[in-house]
Every structure is written in C-alpha cells, then in structure tokens.
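I'd like to ask some things about the structure below.
Note that this complex is displayed minus one protein chain, with the remaining chains in position.
Right after this comes subunit A.
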Amino acid sequence: MARAQPTLDLSPKVSDEVRKTTCYMCACRCGLNVHMKDGKVAYIEGNRDHPVNKGVLCAKGSAGIMQHNAPSRLRAPLKRVGPRGSGEFEEITWDEALSIATDWLGPLREKQPEKLAFFTGRDQSQSFTSYWAQNFGTPNYAAHGGFCSVNMATAGIYTMGGAFWEFGQPDWDHTKLFMIFGVAEDHDSNPIKIGIGKLKSRGGRVIAVNPIRTGYNAVADDWVGITPGTDGLFILSMIHVLLKSGKIDLDYLARFTNAPVLVNANTDSGDHGMLMRDQAGKELVIDRRTGKPAPFDRKGVQPDLSAQWRHGGYTHKTVMNLMVEKYLDPQYAPEAVAEQCGIPAERIRAIASELAKTAFDQSFEIAQPWTDFRGERHETMRGRPVSFHAMRGISAHANGFQTCRALHLLQILLGTVEVPGGFRFKPPYPKPATAHPKPHSGVTPNAPLDGPHLGFVQGPEDLALKPDGTAVRIDKAFSWENPLSAHGLMHMVISNAHAGDPYKIDTLMMYMANMSWNSSMNTSGVIEMLTDTDVTGDYIIPRIIYSDAYSSEMVAYADLVLPDTTYLERFDCISLLDRPISEADAAADAIRWPVVEPDRDVRGFQSVLCELGARLNLPGFVNADGSAKYSDYADYMVNHERKPGIGPLAGYRLGPNGLTSGRGGVNDGQIDNYIANGGFFVEHVPDDAQYYKPWNTSYQKWAVDMGFYDSPQPYLFSLYAEPLRKFQRAAEGVGPHQPPEHLRARLKQVMDPLPIWYPADDRGQDGYPITALTQRPMAMYHSWGSQNAWLRQLHGVNPLYVPTKLMQQHGLADGDWARVTSPHGEITVPVMEMAALNENTVWTWNAIGKRKGAWALDDDAPEATKGFLLNHLIHELLPPKGDGLRWANSDPITGQAAWFDLRVQIEKVDAPQQSQPQFAPLKSPVPQAPETLAWKIGK
C-alpha cells in the first residue's frame, strides 16, 4: 500500500519565550534555557553559552520539569500538632510562622546564642547562611561538608591551595592521560563527562581506580578494582617507584613547592620538624647561587633541593630529603603493598610508568611568555599532559585526608599541577590555607560571633576549645578529636545535642538536610534521638525548625516547617564568595531568578532569613533605624557588600566609568544585567595568567583586581604540611596547648606532616569481612528528592550488588534476599550479581529507599517496599574496642564521616514481604499524587 506521505509542520513554534537561569538539580549548576508556553514551564534544555555545561544537560536537568511540578512540594508553613515524627501538622500563615521562630530564637540570642544550632544540607548559599548565623552569634553553624567530602577539600587546600571538585579541573584541551580515584558520579558532573568525551575523541586514555566498575570507571581504558580504603597505599607505592627511578620533576619541585625548604631535623630540638623561617616568617631555602639561606620568594633565588644547613647547632634538611627517606622505604615497594591493595606489583609499576612516560616524554610547550613571582621571565609554558581527579571514594574513609594528600603529592611530584595538560585551579582558587580565615567561635550574648565560623587552623592555638578543654561547638569541630574540621561535623550535631555533650541546645534549625533518613549515619538511632523525651516528657532536643521545598522524611520531625520554593521560583546567587561556577580560564558566577512565581504559599528560605534576621534585630539585617535592611534575598544579592566594593555578585558592578567586574559599587540594575546575559557572568583570565597561577605575577595581579585577594599571595605547595606537625608536636608534649591523654598516640600517628597511609581501625569488626559501599546514580547524583516521576523510572529500586564470588559462596541468585549485618545493625535486602566489582565488596545505590508517606509516593512504591539504606548499618561511633572509650567513626584529622569503612557480613534468607527495617508510614502533609501524567503545556 503506497500512499502519499503526510504533510508535517517541520517548523513548529518551540516556545513563547526562553528564560535563562541556573539548574539546581545537583551541585553542578549548569545554565538552563527554560522554554515557556502560556506562562508555564514547557521544556528545559542546556544553555550553550554557559561556562559550565556549554549546552549539554544531564538527565536530572532535563527532568527538572518534574521536580518543579512534583506533588511532594510543600504548600504553606506548617506547625506540628501531633507528636514528633507523626507527620501531623496544621498549615499556618507566614506571619505566624515567623512570629513563632522569632519568639523561640530571640531569647536565645539575648542570653545564650550557642543554644541555636543552625546546619544546612545541600545549601548553595553558604556565604549567606553563615553570615546570618554569624550575625545571630551562635558558633554552631556548618553545612554538610563534614559528611560529604571535607577530606577532599581540606587536604587540597592545606597541600596546594585548592582541591579537585569545585576548586579545579583537568586541562581537558591538552591532557592525554586522566586518572581517577574513587569517582562515581560527582561534582562537576557534566564538565567531567564533556572532558572525558573530549579526551577520548583525541585518543587520550583514562585509568580508573574504584572497587566498582560503573559510569566513568566503565568507560575507562584501564580499571583498577582496588581494595576499598587502600588507595593511599597504592599511591605511595607509585611515589616510591617514581622517586626510586628519578622520574620526578626536579625543576618544578625546586621552584614551586616546599621541597627545598629547610626543616629542623634534630629530634632533641624544641623545633624539631618545624620549617626554618626568617624573622618575617618566610620559609627559608638554600640559594644555589650563594649556598646560603634565603627567603623562598626573594628575587632570583634558585632553591636547592639537596642542601643541608647547620643552624643554632642543629642540622636542617630539605623537605625533599625527608620525603626521600620516607618513601624509599621498602614498605612502599609494589611487592610489599600488592596484596593489601589487591593490585599486582607489576601493574602498580606499569601504571606509575605510564604516568611518568606521559608526563615527561610527552611534555610540550605553549608559546606564551610569563613571569614568575621571583621576577624570572619564562618564554614558554611547559605542559605535562597527565591529570587526576578524585572524590568521595577516597575521602569518605578514616584515612581519607592523608590519602587525598598523597594523591596531591603524586601529581605535584610529576609537575602536573597548574601546568598545561595537568590539573588547573578555577578562580578564586588557588588560595592557600593561610589566606583563608581561621575558625571563630567567640560568643557574646546579643552580639555577632567574633568572625566566620569555619576556617583553616594553623596549629593547636586555633582550636575552638573552652578554657576547660571542652569543645565550644556542638559538633566538636576544631577540637583535638578532629582538629582540621574545616566544614564542621553536621553528622554529629543531633547525637551530640541528644547526649548533651558538650552541652544541650534549645533549637535545631536545618535547611535541606534529610537527617531523619538518608543524610544521617545510624538513621534509626537519629529518629529516636529526635523524638526522645526527658523525665518531664519534654523533647530532649526542645525545638526543631526545618526548611525544605518537599515533603522529605525530615519534615515529620520538625516543630515548625518553613516551605521553600522550587529552584525555578527563586532568587539565588552562585557567588565567588561561596562555591562558584568558575572554569580554569575564567571567573564566573550566576543567579537564579523566578522564571515562574510560586503557586503556593511558599518563600525562598534565604528571603525568609532576611526577614527573620530583621525581626531578630541582627546587625547585618537591620538599618540604623531598625527597619529591615533587605526586603528579600534579591535585595541582599545586589546591595550587600562583604567588604567595600565586594558583593555576592562580581559581575556588572559600578565603576567610575560605568559597569565593571570584581571590585565595584552597588548597581541597582545588576540582576537585570545578569538576566540579560543568560543568568551568569564570566570574566576571562588573561592569556599570560592561564597557568602557573600561584606563582604567576600576571595572575596574581588579576586576582587582586578581581578582589580575590587584597595583595598578591604567591606561595609554595606544602608537600610538607607544617600545621600537621604542630599538632604532632603538641602530642609529643611540646607547647602550651596539650591534647587529652587518650588522643596523644593517635595524633602522633595521623598528624604526619608528610602523607602517610594507615588502615581503617577495624577492631570490633571481626567476622565482618566484606566492605559495603554506596554511590548515587548519575541520574540522581546530589539531587534533592529522587521521587522525580521520570527519574524514578530509571532508578526506582536498589538491589545490593554482590560480586560473583560472594554470590556463589552464599548460594545466592539474582532476586534472592540477604540479611546484611554490621557490628551496629542489620538490614534485609534483595541482591543482584555484579561481576565488574571488587570480589570482597558489595554496594548499592544510595538514597533510593524512601520512608512510606514521604515524598508524595504511594505506600507501595518500590522505594518504600524494596528500597533500602545502608545508613542503618553505620554508627556515628566505632564499635567498642575494649578501652572504655567510644571513638568517632570519622577521619581523626578532619572529622569526615567514614561512610566507606563500613564492614558487613551477608547471609541468604527467605524473601520477606518487604525490605527490612520498615518504619511506620508518615502522615503526608501534601495531597495524593496523580495517577497518570501526560505533561503537555502547548496545544
């Protein structure tokens, strides 16, 4: 049957209007084109002009339309009327809600501001929320970094002034070999995908180290299915091999790192292990021209890597010398580590060799002159085309900080940081730890805190301790238990508050943090703590204020719920003061703006904080006459100045001759300028400032002009981290600030100023031979609410993936159920075989499991009946070791939650009706979801 083809309209109208804003489906923050029809959101695609995603968009971003219209959206402020956890609320007005909050918080501020603990989860406005908390005067503020990736951030900043993740990225245009450690889907998700595609199209290679071969690890040319938690040992073994063969970049180490800096090498000296400095505090090197000590940054100095120097009767050796003594030790030989890492010795050598061969034999020059901080002009920029990336897989272990440090040491020894083809910082990074604030915790009733909460300690004197040695902060951040906890310890707040250790609080205020479910270790325990009462029947944590856009599991545990908007209904700034969206060759920031107005009685949480701040009379939020300083968050974004000329948004500020970037006065039309530019602002790094940023005079000048620093800040990469040595020294008994006795031995061990590896403490874990891990699927990574109607069709169930060997050993077949037990608890879950997996590791997709009644899902949704969390198996404390103490399940340096040290055993069981444990259904605060969807806006 032949018939005429139908006539098609090949040019249908696409939309009435395109509104450009910033995605918030994860932390990647891509630019969006939101296509509007009839005033409604019809279609979302990536913005081609945007520096982050360059037009592409992931599954989450494209599914944003389902998030924006989700039936789980809260509709009005809620006041709890039933018992906590029941989900029984009544809707109230905003005026009543704000009055309640003011009545609760005002008296605390008058007398004991620390009784408010304010912690935020997937908050992208931390420079604002922390400013609010600082003005309130409580020391108890942090975001979720403590259970996310503080090890990654902190190790990078202490070592080289930035880390992977939002601080930098591979030089995708030049790199030839890309090596990743512990990367599932991660921050910068679309840029990494774009980069891998680019690299592969040029024939470049990817080596992936991960116990699980999915995602990026699946497309890698080489997969190293390492034993979890041994990455640091593998890296140090490669360092051993490279050092031993002299395959390191001596010129780079001498010029740009503290490898040539002199260290007091006498154990009987009070300054043992301290860097030698001049009177101005500058690190000293031996100048090869004179053979004499000189400050590292003096004009023309040529630092000597191999020098020794006698001074004051003491021998001083270079950091290089100490590294050689440490890492040439046979304990790091490939043969010595192979079994523990699960990687054959020959393979460790082969990978080290490929790294060195690519870095050195394929080095290249870019014809771009530049001048370094010692005044030396270089005619070219030398490239080394090896780059690295790493994330949670190495940071969420109790040895994560030192493992991240080891990886940075590796890439610095190869001379691949801030050079063409290597790893590049994104402005405002690089920024060394010394250029960041120190932590502040000075509380004065009825006054702001004495400075920013979070920061980078330089020694024991910077800890947040009371005179009696107990912690100032409720999460015990910046205490001897975890001195470098630069992101705080959100995962300890509820358990500490419940235990009254170090003290009791009155009000817990949280934002986008699902602490009664997937964002806590020990979920069942946390639920009990949130609902526990004292002898008089009062809740032990007296008041809980929570803000969320959706009916998450945490909503049920709040006394007062402040409903937030969706990301398409709000103002936001993705600020250079915060976690910006810069690329290596440009500084960039962005806004969100309401492309549609909310159709519910909800308000952006940041705008609510502006009003609450005014009602509480917080100095930063009221004018001299007591009136509100900011009518809403947009008003703050435009008019707030952190320092004169420096505001939340760096673009379109007012200069003497019109619009300017970086430093500049307030521009009333700034948001309109951003909207007209597609919702973002980009300022390119000058050509001669593109690489060698920490040492490049042109970059340093540009950074000062932009307002990132107030004066040029050239510095050396800290292969040797002196702040760690200061803690180690204190543990050895030196100095006025002394740790508690029970922590001395541990501090001596872990606070090594050169990267080390130590196994996770597995005492009390006998009989639990299997490591259990989680990762988020790419289509849900960092996404707030995986109840999305389209995405849940991709990942609505999460079996426990079990390697072939363990499947056979336990007589399991796909679809069977297993009881998974840890020293802390047990779960019963469906299993599925996976061969491309480390043979002693099981894993599952995290946060697929939902509680019945949450997220507007039906009670029989697979997320609630078969889905599960590993969180029930993980305690915030380690099992008892028999020493009478309970040790935190976290990195002893930073306090990072050690999720990935979880050890379990499995056994086959008869299929239960549902995964275990199950909890009573929550009463949903939102109406029943629709039974069908056919989401067409146009006719």
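Just so it is clear, a contact is a pair of C-beta atoms (placed from the backbone, for glycine too) under 8 Å apart; a residue touches a chain by one contact, two chains touch by 3 or more; residues count from 1.
The criterion applied here is as follows: contacts and distances are computed from a predicted model.
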item	value
Protein name as given in UniProt for the chain not displayed, "DNA-binding transcriptional regulator, PadR family", "Putative DNA modification/repair radical SAM protein", "NADH-quinone oxidoreductase subunit H" or "4Fe-4S dicluster domain-containing protein"	"4Fe-4S dicluster domain-containing protein"
Touching the absent chain when the full complex is considered, from A:H174, A:R382, A:R473 or A:R792	A:R792
Among A:L78, A:A772, A:L806 or A:M834, residue touching the chain not depicted	A:M834
Options A:L8, A:A280 or A:A367, residue touching the unrepresented chain	A:L8
Contact with the hidden chain (one of A:G31, A:G215, A:G232 or A:P694)	A:G215
Interface residues of subunit A (partner: the chain not displayed)	1-3, 5-6, 8-14, 35, 37, 42-46, 48, 53, 55-63, 65, 71, 185, 189-190, 193-194, 196-198, 200-201, 207, 213-216, 218-223, 225, 241-247, 250-251, 288, 304-306, 320-321, 324-325, 328, 344, 346-347, 349-354, 356-357, 778-779, 787, 789-794, 796, 834-837, 856-858, 860-862, 865, 929-938
